[in-house]
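A single protein chain has been removed from this complex, and every other one stays in its place.
Moving on, here comes chain A:
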Amino acid sequence: MILLLIYPSMIFSLFHNSVTLLVHAQYKRHDVVVLAPSWKQELLSSNPLDFWLHPSNPALPVDIRVPFPSLQSVKVFLESHHIEYSILLEDLQVDKSTSLMQMVNNQRRERGTGNFNYGAYHPLESIYAALDDLAAEYPSLVSKQEIGKSYEKRPMYILKFSTGGTNRPAIWLDAGIHSREWITQATALWTAQKIASEYGNNPSITSLLNRMDIFLLVVTNPDGYAFTHTNNRMWRKTRSKNSGSLCIGVDPNRNWDAGFGGPGASTNPCSESYHGPSANSEVEVKNVVNFIKSHGKIKAFLTLHSYSQLLLFPFGYKCTNPADYNELDTVGKAAASALASLYGTTYKVGTICSTIYQASGGSIDWSYDYGIKYSFAFELRDTGRYGFLLPASQIIPTAEETWLGLLKIMEHVRDNQS
């Protein structure tokens, strides 16, 4: 049995209906066992395909354009040769082939190490490859850990930024809990690179990392993220099956053990804010909770969402102020001010309930009630023009300004953590 671990990325097109399917698959750098190069010939002989990329090295990914009528037979071929693939996008217009080409070019660009385009949106596999690259580029600072698997068994990877010590107090930052909020995963990835490159250069982050660790979860909801690439760009929830319902998924930010099942969350599995059958029913949430609890010394819990340009602190499940309201409000306002200093982007600061809406089962309410005082949620750009579909040109400006806000909070944590 030949186990091929090359994952070609393939583009299927439906010419007569001007629909294109983009199929992307992960290229693994190790454990590659190469099939005889003739598999391409074999594939070609029975299907009218168009190879976009003709790599000289058979270990490199391949782009193939396949007419829709051939899709079935190509799939069968790949499966029988144990070539894994996953559908990335469907129902693209051929006349949008420019953005399609851009994305393909992006993938080609980023396959080279050190060439990752942080100013673009990437599929899950590319993000995971970038995490590996960062750990490889900054081995004394950055390491990658798996904190568990998603519902569909995708790994959940965190990056640990540490200059040593044993179980130092730490800051937690996560993104992408709602998969359609693409600016958050992109911002988190840029931030990872920023932290790594700033250590030793920026006195503030250097002193912070000399005393504390940072844990960064770039893709909190990988199943949802993959789904936004393959099926529905506007998917928000997890991809778990709901018993007794045809509707899939739970809102992972209504699933935490904080006022669970209260106002602002739905009991309907078909709803975008369905809280799930019970608190922590979603494995993605459980994995984070387990990590935080077993670490024992997390001093700040920061999470990224989009959109609305808000900096929020507890509570959401109840409309009363937290005991630390004054301090959190002060820190929040300082962070928003720092953020605005770069490009003038204004953020409102306040509790979840008064600023956005009452919502139970949210992550920062849980972390705060658990004892992590510095619990903040960012709602990143914009305020509704593009919403979830924020242009890629705004990724780096958003990440740059958000960084200033994050740093402000982290500095306060560094200087005040007990």
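As a working rule, a contact is a pair of C-beta atoms (placed from the backbone, for glycine too) under 8 Å apart; a residue touches a chain by one contact, two chains touch by 3 or more; residues count from 1.
The rule is simple: contacts and distances are computed from a predicted model.
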Omitted chain, identified by the protein name its UniProt record gives, among "Retinoic acid receptor responder 1", "Tax1-binding protein 3", "Protein SHORT-ROOT-like" or "Ciliary neurotrophic factor": "Retinoic acid receptor responder 1"
Absent-chain contact - pick from A:E272, A:D324, A:D369 or A:E400: A:E272
Candidates A:R236, A:H275, A:K299 or A:K318 - the one touching the absent chain: A:R236
Chain not shown: contacting residue from A:L159, A:I248, A:L390 or A:I409: A:L390
Interface with the undisplayed chain - residues on chain A: 89, 91-93, 95-96, 98-99, 102-103, 120-121, 182, 228-229, 233-234, 236, 251, 264, 266, 268, 270-273, 346, 348, 350, 354-357, 359, 383-394
